[in-house]
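A single protein chain has been omitted from the complex, and every remaining protein chain is retained in its original position.
Up next, chain A:
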Amino acid sequence: MSLLITFLTTLKNFVKLQDGNGLRSWLLIESNVSESYYQLSRELKSGFQNSSAIEKLVDKCLPEEDDVPEGMGSPYPGFNTFIREYLEYWRDVDFNDVVNIHARVSGLLISCANALAHPTYGIMLLQTSMSLSESLSKLVMQLNREPRLLAQIQGGSYGVESGERKSIVELAADIIQKIFTACLTDRSSTRDSVPKGKKVAVYLFANLTLKLLFACDKSRLAVQMFTNLSSSGPLLSLYPASQRVTFLYYLGRFNFDHCHYLRAHWSFEEAYRQCPPRFMKHRRQILTYWIPSSLLMGRFPSQTLLQRPEARGFADIFIPICAAVRTGNFVAFQNAMAQNKDWLWAKGLYLTLLQRLKPLVWRSFTRKTFLLTSQQDDASGQFSSNNRAPALALQDLVTTASYVQRLLEGYLPARPAPRARPAPHINTIFLKAVTNSAAAEGAESNSTLAPPPGGPRQLMPSEGLIFANQKPTIDKVEGIVAGLVYAGLLNGFIARQQRKFAIEGAKKQGGNAVRAGWPNPYGSIMERFREDYEESMSLYETDDGDPPGDFDDVPGWVRHV
């Protein structure tokens, strides 16, 4: 008996027994298989160049049964088509040609997904679908890192559909999501009962899709999947812990990438809580994004957290950033970011933190300016010693902000000109000239700083306090304070006539204007989210839009049905 017939006969037995693991362990496609597969390949090459010959043989060895006993299975047309394509794969495969393999594995997985859709017997291909999806993902990730090969694929006609060209990542994700949808819509179990049938694999395929999308920087393509899960997905809590943690990790990453830091924080928090300490590498990966999410929500990592083994090295990165935010020191903030730029950049955190932590630095900076200027008025530290409402003069903020902008531009402390020596050397004269002119300019601009020799540094947009070398004028500073008030980080209003930020609620805080004007940042940010939520609730009550769900809903995370 030829190897091919033996192979098909064995498959028939697996089908009869509905043995999904058996099918998976035989329907292999990667190059590291036993010699038998290569022998099978040679047999196909020599005797089955004509595909209709393969089709005939497959149909002969895998006939569709009419009378199938309970609990047993039978081949069906979709299954046989998949097996024919599988044999064609082994007949034509060239493991040196990755581009060709990619096209064939894609085709094979589509065929497998079609066969999986069979309502009665499709489920026996669940494990094979999984392993083929994993193989395709690996291939796509590999190709995505090799622009030359990628160009070969995308330069061809592959992926052109009605004039729209999709990337290979998108195409692979589409195929895997098709399987995900087949699992999601399986009716063997309800959303809140123990998963049965293809439903057992909903989160396995979701995680596989997410892994592929994140490895290729295409996380935005996950939107549809999360929407589908929200509307018809089974409870996440019904699935094994490894699938839950992996899913929540990617859900957190998705929300982080799409600037929803509260949802990211909730997802990472739950992923971390459900991940035992023995999986240190996984916990570290979660922390890598949970710490930045929390920072953006106004919470700093505690010593307890930073001392955990999975946080090794994170203190060196995050403590300087937190210290700079705490003191409102923009120069220290930029230095702290620059110090670990490579790591932060590689994790996709650099620009996000650089841009989005700035409001918190400004919050501390305005607070510090208020502390310094109100101390000038009243050394006792009590801000309610007179009847005037406590306020921060915007002009004072212009003074401190201008000072910081000058530091960023490389200005140096201005010193009085040194006394001339009797026999000056040419260099001494030069230095004296520079220092004198610096001191003179410093005096002119009423600053303790003077421009550096060679003039102020030209800054990149993100390097300046506001934008590159823009000066912090009173209008700009007022705009920033207004933004902080709007964000809930400052409590008060702008008295435009007086050009002041007037603090509200100092009496309620026992006369402590600082506590009243600069409320707890985490609390304020959460409060702002709640206000937004209540606004959408009241909009829903007046209009007939979609209900906004619970406050802590994260789209895609099925916690209740």
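Here is the rule we go by: contacts are C-beta pairs under 8 Å (C-beta built on N, C-alpha and C of every residue); 3 or more make two chains touch, one makes a residue touch a chain; residues count from 1.
Basically, contacts and distances are computed from a predicted model.
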Task: Protein name as given in UniProt for the chain not displayed, "Mitochondrial distribution and morphology protein 12", "26S proteasome complex subunit SEM1", "Ribophorin II C-terminal domain-containing protein" or "Leucine rich repeat domain protein" - done: "26S proteasome complex subunit SEM1"
TODO: Give the residue, chosen from A:F48, A:F79, A:F226 or A:Y249, that touches the chain omitted from the document.
DONE: A:Y249
- [ ] Tell me where the left-out chain touches chain A, residue by residue.
- [x] 6-7, 9-10, 13-14, 17-26, 28-37, 40, 95, 124, 126-127, 131, 134-135, 138-139, 141-142, 145, 200, 211, 214-215, 240-243, 245-246, 249-250, 269-270, 272-276, 278-279, 281-282, 285, 294, 298-302, 304-305, 322, 326-329, 332, 346-347, 364, 367-369, 371-373, 375-376, 396, 399-400, 403, 446-449, 514, 518, 520-523
